[in-house]
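Below: one structure in structure tokens.
All protein chains of the complex are present and in place, except for one that has been dropped.
Chain naming follows the written order as A and B, and within any one chain the residues start at number 1.
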Amino acid sequence: MLVAGVDVGAATAKTVILGDGRILGHAVNPVGYDIKSAADETSREALRKAGLSPSTKNFDYVVSTGYARESIEFADKTVSEIICHARGVHYLIPSARFIIDMGGQDSKAIEIGEEGNIVDFVMNDKCAAGTGRFLEVMAHILHVASMDAMGPLALGSKEPCPISSTCTVFAETEVVVLRARGKDRKDLIAGVHKAVASRVAVMAANLACRPVAVFTGGVAKNAGVKKYLEEEFKTEFLVPEEPQITGALGAALIAQAQLLRK
Amino acid sequence: MGSYYDGLFSLCGFEHEEIEKERPRIEASFEKLGIGPGDMEAACSRVSRYHDVSLEGVRKLLGAWLKELIDLVLAREDGRKIVYFGFPAILGPGLMLCASSEHVFVSAPDMVLDHTMGQIFNKLGPILEAGEANGLPPGHALCSLWQAKIGGIAKGMIPVPDLALASSYYCDMGSKADDLVTALYGVPIAYIDGIMDSEWGEYPGYLPERVHYLGAQINKAMEKAEKVLGIKIAPDAWQRSRKNSQPFRDNLARLTEVMKADPVPVGLAELELLEALSGSSTGRGIQEGIKAMNILIHELEGRVEAGLGIMEKGAPRIMVRLGHTSDPAVTRLYEDAGLAVPLTYILASRGGVAVKPRGNYGTPGEIIAEYEMTGGYYHGTEAQIRLYEKAAELMKLDGFVAQYLYNCRPVATISHIQKKYLEEKTGLPVLSLEIDNFDSRAYSADSLRTKVETFAEMLRAKKGR
Partner (left out) sequence: MNALARLDSHLKSRLEDLSKAKEHGHKIIGYAAGGFLPEELVLACGAIPLCFIQAGDNAVLRNSAAYVCRWFDPFWRSQVGYLTSGKDPYYNIVDLIVVPITDNHVRAFSNAVGFYTPEMRSFVFGVPHVKDKVALEYYRKGIGRLRKELEDFTGAEITGSRLKQSIELCNRERELFRNISLMRKRRNVNVSGRDFVALHHGSFLADKEIMIDILEQFIKEADDDDPLFSGNAPRILFTGSTLARGDSKVMDILSDNGGIIVMEEFAEGIRPYRNMVQVEGDLIARLAEAYFMDRICPGWFRPGTERLDFLIELAEEYRASGVIWYQLLYRESYKVESYFFPGILRKRAGIPMLVLESEYDAMETGPMKTRIETFMETIRG
């Protein structure tokens, strides 16, 4: 029995392959303009990594998720990414009760129950201020190679520079101005990370953040955001080894369940 | 000899003779609206895709909206005195004006444009843009109903009215946008002012002077309307207008009964067509709407009796505030995700759920004001949330989609409170959903889908399905 979960988000496509309940392979690729080929390519890569023939026809069942889930032609079923994240995290960390997932354009906070069921959730509205996109914009103007590379730099700051703007576009200007005023780069970078964490904390203020808390999504690779999330929520966040694939993993688990039900 | 639009009109419940009779008016109004043969295929497929046109009542309802559109567009040519009001409407004054003179046309043009140019023709975008260019720019969370109204006037699609009845009892935006219409087109305004100063914990009680105040303002607006329009309000106008619209109210109560069935017999998009009509038209639209409603409810009772519905039996049941006035794809979102919607706030407030008025008032203005008070609109945030709470038991709900309209301040006051309150009081899950129910350019079905689907999954899991 070979099933796959395919998660196509704003920035990356992720595929996880399960065979008889075990993770056989996974892949993560950036999404270009052509969403379908990104999903296809990522799935074939995952198959190759699993040592299988790289054709999506080999799958017995595929669940797609992520904002482009409807466009994945080889999927048998689509499921929203929040459900998939919850399922994937529950599989990896059964004691998890709270998830912050920060992706390219969305951020979500999810409260989960003992069975991995969703108790409550919130997701950002029309605002990129608490998302990976915000960090990418900032990495660019602060001349850091990538969003991930900013994290360690942020950890070196003793006095994060406050970034007050609520809007990504305004915040960009704000950082440019602060840079021009000669503020220390690492303090600025730390400020940016703190701002992201605080936006998400406000969004999730009405949910119960209970341990074990887990941080997933592309942004979870960033140690700076993790640190400030922990300060905001006053709790430790676990980050899975591959924080980007929990959605795809959840989708694959749902695919497996669907197949067993048949 | 038929014409290019015959197919669409018969899909929208027009009889052959009706089309023949209406032909010159259809053509004259379509010319102003910029609708031509090229629009028909898309309109027909849109109507069939999003509306349950297997029901005659639904086809007739769509037809009622089209008739209202034609009358609106041609009101000036018809030599009528034109009065516009805002939504949510206090309908009573409009009905009284209509009952006093057949030369008066009273309507909510924004709602008419939304339901026709939006829902049927998918051509609302340019109208909204014209509104944005004429004083109501984007990016400021201004009301998209007003953008449609001012845009429609600016584009010459709908006439400049003779009088604006400003529903300022509820909304600050509406009365100010009426000031804009005065500044742009010199239209006189009759303000219907009200004061929403209820205290938290006051509902279902309310200060009698609050009803008296709104009532007096309605009566004053009527006097102004008499002057501006050069008519005399008939002494029995109130009784007659009540009598004319009574079937609609009776039917809303009947509809609430039908919607208690599992599976639900009809979708939110159809409820929306009907509820919105009841708050938007005072003329032919509402009269045709009453006929359509009779047919529809009869059909729905048949479905319920046969155990038929549009969803699976046992599908999670939710209440929402309202469907989308201009984009049925957004309205359909809930059912697409497997959620049944037996009740909306509008239906609850106009139909069986609201508290009964005490009936202590004598003047038409006060009677109308008390009705608005007990329906929750005029009372405020708490009353509105309590209607949801009350509906949970009545409609056997499994959860709420607590919409708040980002660009409608009177509704946005409910934003965070409703979720917290309803979760505490009913123990049911609540999805807080920021939305624009009049314009889907920024809040499209695609942008809302993830939230709604996740919530649906949550409810299904809770129900053990």
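Everything that follows uses one rule, which is that a residue touches a chain if its C-beta (ideal position, glycine included) is under 8 Å from a C-beta of that chain, and two chains touch if they have at least 3 such contacts.
The structure presented is a predicted model; accordingly, all values stated were derived computationally and were not measured.
Novice: Out of all the chains shown, which come into contact with the hidden one?
Specialist: Its contacts among the visible chains are A, B.
Novice: Taking the entire complex into account, which one of B:Lys123, B:Lys155, B:Lys176 or B:Arg441 touches the absent chain?
Specialist: Checking the options B:Lys123, B:Lys155, B:Lys176 or B:Arg441, the one contacting the hidden chain is B:Lys176.
Novice: Out of B:Gly92, B:Gly152, B:Pro342 or B:Gly380, which residue would touch the omitted chain in the full complex?
Specialist: If we include the chain that is not displayed, B:Gly380 is the one touching it.
Novice: Just name the one of B:Glu27, B:Glu41, B:Glu209 or B:Glu305 that touches the chain not displayed here.
Specialist: Touches the omitted chain: B:Glu209.
Novice: Would you mind spotting which of B:Phe14, B:Trp65, B:Tyr404 or B:Phe438 touches the chain that isn't drawn?
Specialist: B:Tyr404
Novice: Which residue from A:Ser37, A:Ser55 or A:Thr173 sits in contact with the chain not drawn here?
Specialist: Final answer for the missing-chain contact: A:Thr173.
Novice: Can you work out which residue in B:Val106, B:Ile120, B:Leu142 or B:Leu322 touches the chain that's missing from view?
Specialist: With B:Val106, B:Ile120, B:Leu142 or B:Leu322 as choices, the missing chain is touched by B:Leu142.
Novice: In the full complex, which residues of chain B touch the absent chain?
Specialist: Interface residues of chain B facing the absent chain: 135-137, 140-143, 166, 168, 171-173, 175-177, 179-180, 182-184, 189, 191, 193, 195-201, 209-210, 212-213, 216-217, 220, 380-382, 404, 406-407, 409-410, 412-413, 415-417, 420-421, 434.
Novice: May I ask you to list the residues on chain A that touch the chain which is not drawn?
Specialist: Against the missing chain, chain A presents residues 162, 164-167, 170-171, 173-174, 177, 198-199, 202-203, 205-206.
Just so it is clear, only the chains that are shown with their structure count from here on.
Novice: Hey, which residues of chain B end up touching chain A in the complex?
Specialist: 406, 416, 419-420, 429, 432, 434, 442, 446, 449-451, 453-454, 457-458, 461-462
Novice: Tell me, which parts of chain A touch chain B in their complex?
Specialist: Its residues touching chain B are 67, 79-83, 106, 117-123, 125-126, 206.
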